[in-house]
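All protein chains but one are shown in place.
Chain lettering (A and B) follows the sequence in which the chains are written, and residue indices restart at 1 in each chain.
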Amino acid sequence: MFLKEYFGSIFSSIKSLLTGMKLTGYYFTHHNKIITEEYPDNRAALKMPERFRGEVIMPHDEKNEHQCTGCQSCELSCPNGSIKIITKQEIQPDGKKKKRIDTWVYHLDMCTMCGMCVEACPTTAILMGNEFEHSQYEKKYLKKVLNKPGSRLKDGVE
Amino acid sequence: MKTLLSYSFSSLATHMHNWLKNVITNDLLLTVTELVIIGVCLLVFLILLAFFLGYMERKVAAFMELRLGPNRVGPKGTLQIVADTVKLLFKEGFTPDAADKFLFNLAPGIIITTALLAVAPIAYAKGFQLWDINIGVLYISSVSSMAVIGILMAGWSSSNKYSLIGAMRCGAQIVSYELSIGLSLISIVVLTGSLSLNDIVESQANGWWIFKGHIPVLISFVIFVVASTAEINRAPFDLVEADQELTGGFNTEYAGMKFAMFLMAEYINLFVVSAVAATIFLGGWMPFHIGGLTGFNHIMDYIPSSIWFFSKTLFIIFIIMQFRWTFPRLRIDQLLNLEWKYLLPISMVNVLLVTLMAIMGWHF
Partner (left out) sequence: MLLGEEDHFNEEGEFVINIGPQHPSTHGVLRLKVWLDGETIKKVEPHLGYIHRSIEKMSESFSYRQFGYITSRMDYLSAHMNNQACALVVEKALQVEVPARAQVIRIILCELSRLSSHLLWFASAGLDLGGVTPFFYAFREREAINSIMEETCGARLTQNFMVPGGIITDLQPDFQKRIKEVLKQFKDNYHEYNEILIGNVIFQNRMKDVGVLTREDAIALGCTGPVARASGLSCDIRKHYPYDGYEKIQFDEVILTGGDSWARCEVRMAEMLQSVHIIEQLIDNIPEGDIVAKTKNVIKLPKGEFYQRVETARGELGVYIVSDGGSTPYRCKYRSPNFSNLMAIPHISKGHKIGDLIAIMATIDLIIPDIDR
């Protein structure tokens, strides 16, 4: 009885070990199952999903116009304080003074890509971009101004 | 074609010897020169072999793990291991403050020396052997068990608690598994009646022992492969290193070239045990012969004997690598259980069976 158990355990063990070796042997001979992606080489073909949150961007149209009214909802909704909006008073053609953004400062180094500023924005002036290669040699390069120089608010956006 | 096939290491060696004899007349000087040349050739060969095995291990592991493996340095990543060696060369040969500095720096040397010593009696091709010692099997098994000294030395002198535990494990492990290795080698020694590796290879001219010796020799072969995997501290028996438990075990404190020497010793040891297994059980450089079929045997003889030897060795190396990349690690008590409750009793009974077989002449 003891011998039966003894040899039974040996054979079942060898069987389980051979099952594992069969699997690794299968993958050793089937190179088409390899899942590695060669990242810097496949950069051209690499397509991030549309929703991927890589950084905050402010789209400008061809007339260099953005949609940010400077309402500061994003600044308030940001949990990390990575957005700072500096506004100015701008005299409109009809003579009225209106609040417009001067600089839209984005601290990429503090951003956690939670996307809450984009959610809070009432005019969809900011979006999450797909760019993810943010590495820089110095931290100062991670402080960005999102509104382009000379840009202005698109007409009709309030 | 005929000349190409008859070209072999042995004829090259003979030519070298004759040429040197003409140049150097002093007998002693001639011997020393030849020894130095052999030593340098062997070292270069082993370093290249360690490079190749390092590359092979990475590729084998990668393919089994659905990865590509090294593929940046050189074509298909072949020079990756060279780049790594250069990196290790440039690293600081650091000795910890609290370490026993003499033993700490001696240990890698001891380990690599024992690894190199065991290479001596291996027959690489027909008539090409560095040292045809008549107790080759005994020599290899005794020299390879000396590796434990180096590992204990490294573990103790590092003055690191993890290293110490690793060294302690090593003592228990190598001493235990030595027994099974010896017994499984004895089963072939019994059948052959000789301890010389050359004689053992010659005895397989009409068929390799693994085919001639029925099931008992097959069992010895399996036990030898398992026990030698444990002897050279490779996964699943790598309790001495046990990265996940001991963060590197006995070589935790080593860096740079000293660490590279441990790595090289590991690969040389891997080559040695595989070469011994190939020699003892798979006929070494002996081509695949079937007793009686002269025509078939003649065709097999066309393949050079060194190719036979290295392909068999590489096959066993591959098996041992596959062990490493398939199985999880054993626990220390399970490791000793496996030896003392399974491998040792089975190999003892097996030796009896083989002896019976040898006396009755039941093998082919």
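Criterion: a residue touches a chain if its C-beta (ideal position, glycine included) is under 8 Å from a C-beta of that chain, and two chains touch if they have at least 3 such contacts.
Model, not experiment: these values are computed from the prediction.
**Q** Of the residues B:D84, B:E178 or B:D238, I need the one that contacts the missing chain.
**A** Hidden-chain contact among the options goes to B:D238.
**Q** Kindly state which of the options B:T33, B:T78, B:S142 or B:S159 is in contact with the chain not pictured.
**A** With B:T33, B:T78, B:S142 or B:S159 as choices, the missing chain is touched by B:S159.
**Q** Quick one: which of A:L17, A:I57 or A:V145 touches the chain that's been left out?
**A** Selected residue, touching the omitted chain: A:L17.
**Q** For the chain not shown, which residue from B:A50, B:M64, B:L282 or B:I316 touches it across the whole complex?
**A** B:M64
**Q** Given the full complex, what residues of chain B touch the hidden partner chain?
**A** Those residues of chain B that touch the unshown chain are 61, 64-67, 97-100, 157, 159, 161-162, 164-165, 168-169, 235-236, 238-239, 242-247, 325-334.
**Q** Quickly run down the residues of chain A that touch the omitted chain.
**A** Touching the chain left out of view, chain A contributes residues 12-13, 16-17, 19-20, 22-24, 35, 48-53, 77, 79, 112-116, 119, 128.
Rule of thumb we're sticking to: only the chains that are shown with their structure count from here on.
**Q** Looking at the complex, which residues from chain B come into contact with chain A?
**A** Interface residues on chain B, with respect to chain A: 60, 63-68, 71, 322-323, 325-327, 342.
**Q** Any idea which chain A residues touch chain B in the complex?
**A** Touching chain B: residues 10, 17, 20-21, 23-25, 27-28, 31, 33-36, 38 of chain A.
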